[in-house]
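Of the protein chains in this complex, one is absent; all others appear in place.
Residue numbering begins at 1 within each chain, and the chains themselves are lettered A and B in the order written.
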Amino acid sequence: MYDASAERDITPRLIGVVQMARSIGFNLLQVLFVVALAPLVAGVLSRLKEIVQSRRGPSIFQPYRDLRKLFHKEEVVSEQASWIFRVTPYVVFIVPIFVATLIPVLTSYPLFFAFMGDMLGGGFVLALGGFFATLAAVDTGNPYGPMGASRTRMVGFLAEPVFMIVFFTVSFVAGSTIPYIVQQHWVTPLSNFLAPSHVLLVIAFVMLILAEAGRIPVDNPTGHFELAMIDESKSLEYSGTGMALMKWGGQMKLLVLMCILLNVLVTPWGLAGGTGIAKVLLAAPLVLLKVGIFLLVLVAIESSLSKLRLFRVSEFLGAAFVTSVVAMITGLLNF
Amino acid sequence: MANSYALLTSLNGLAAGLFLMSSFGLAATRQMQGCQRFYIAQSICLVVSALLLGLGLHAPDLLAVAALDSVMKPIVIPYLLKRTVPEEIFRRREIDQVLNIPSSLLIALGLTLLAFFLSEYLPPAAGNIGAINLPIGLAGLLIGVYTLTVRREAVPQLIGIFGIENGALLCGFAIAPTLPLVIEMAFPFDMLIIALVIGILTRITQERVGTTEVGAFTTLKEGGNK
Partner (left out) sequence: MILIVILAVPLLAALISCLPLGRRLAPAVTLTSCALELAMVIAAAMRVAAGGSVVAIANWVDIDGLSALILLLVATVGSTAALFSWGYMAREPSARRLRRYYSNYNLFVFAMLSVPMLAEPNLVWTGVELTTILSLYLVAFENTHEALEAAWKYSVLTIMGGAVALLGSNWRREFRQPYLRPGSCQSS
């Protein structure tokens, strides 16, 4: 006997499969966005800095050319290096890709991989990349590597409490730990956006980005003086493919941190709300616009401050810590 | 109407939060000019809070006080300090203090938490909009007391006193927004006179003793001189 009910069951399952495929597709689109546009963002940043200093500066597509050149070059590896040295570039490249699947980059609703890890997980995954980079810097016989590595660790452990408290405050205030859901909290009522905890969290997070991405006032990203390097020291010994992957990974890390700041905290508007592919593609230039404006702010900060002496970095991060704790106090203590 | 009240409450909270950040800056900055700039920022946050409270609680006295303070505190008092205190003091870049900066920041944070717990015992604020002023005003007061104790230089101690006053005023705006105008006027003028007199005292000290490092003045002690 022919069963008509079996036919009816297929349609919802088909719709479910299509939705899942679309969700995965958007997630992959998000990752592609981050991977492809990170060098462009780095190029625009360095060009803007040069323009502010009244120079012409390189083209904004120069990082792409650098990466292509490096991929064609031969790799020279020290005899003292172990497997950590060879594995690290791949780790540093993949880690921001993982985090990019967890955060809202183009859409404002959670995608397929969004519940794989929350903000705390994303932070730890980023720290994994930093951990491997530090170990690799110590791995070769270069004397400057461990010096820079120990400084990076110092900045890292001073920035850790700031990150924790920012994360906890955001989760308490917004009621969730998934970035997509957190982001909704600040979209609708304007009074939520102007709350004191929000503004202070933004300030603390910007200071955290300056520390984690190795920008002035913590570190000079364009310096060549090995004795003063903090974050640049991780790619001192690399050449060829390894160097390309380390550079690209660093640029992606900056873009991922900026996406977290902009799409979750500062301007949670402008992301695609619907499921059409056109809307998602339209969100890309809007996100780029937001990133561009933040780059202007970053250039202003970098051009007006000078690099702090090393022992003053603890004061800088202490100020960031205090800011985040005040944000926590004003956001959580109800009276 | 409820929407704008919520908005005013948030904005007031923002002003109070920035007030607290300026107090931290007062306690933790290394430069003389920085100290003064943080005081100006703190006064501007105080004026904005008074303005918002006046709008939210419909207290025109507070609006008049905000207008008066917006001229007195960020403009007149720093100008007076600049004129009465000798010029070379303001160029100092390293203020001497008893504890270093990260310790100062942590102690200031502890004082803020203490203020939040103590504010339970203060009289309640008039209306929900001013509820955050009480603990933050008290925190500003305690941080000002700490700044005063820890700094060894004359002018930062004076700015610490002004910080205490700002904190007490922030509390006062929330607790008693309908204080008669005549009485509210007395406070900024009093601060003006204090700035003038202590500025002149600092100038005389600089001329006579050669330094304004008042933390090093230890000749007057209990039990007489040696």
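Throughout what follows, contacts are C-beta pairs under 8 Å (C-beta built on N, C-alpha and C of every residue); 3 or more make two chains touch, one makes a residue touch a chain.
These numbers were taken from a predicted model, which means no experiment stands behind them.
K.L.:
Checking the contacts here: which visible chains does the omitted one touch?
P.N.:
Result: the unshown chain touches B.
K.L.:
In the complete assembly, which of B:L26, B:I77 or B:L141 touches the absent chain?
P.N.:
In the full complex, the listed residue that touches the missing chain is B:L141.
K.L.:
Could you pull out which residues of chain B are in touch with the chain that's been left out?
P.N.:
122-124, 137-138, 141, 144-145, 148, 154, 157-158, 160-161, 164-165, 167-169, 171-172, 175-176, 179, 183, 186-187, 190, 193-194, 197-198, 201, 204-205, 208-209, 214, 217, 219-220
Following the convention adopted for this analysis, only the chains that are shown with their structure count from here on.
K.L.:
Can you work out the whole-Å distance between the CA centroids of chain A and chain B?
P.N.:
Distance between chain centres: 38 Å.
K.L.:
How about chain B: which of its residues touch chain A in the complex?
P.N.:
Touch residues, chain B against chain A: 6-7, 9-11, 13-14, 16-18, 20-21, 24, 28, 101-102, 105-106, 108-109, 112-113, 116, 119-120, 131-132, 134-136.
K.L.:
Enumerate the contact residues on chain A facing chain B in the complex.
P.N.:
By the definition above, chain A touches chain B via 189-192, 194-197, 199-200, 203, 314-315, 318-319, 321-323, 325-327, 329-330, 333, 335.
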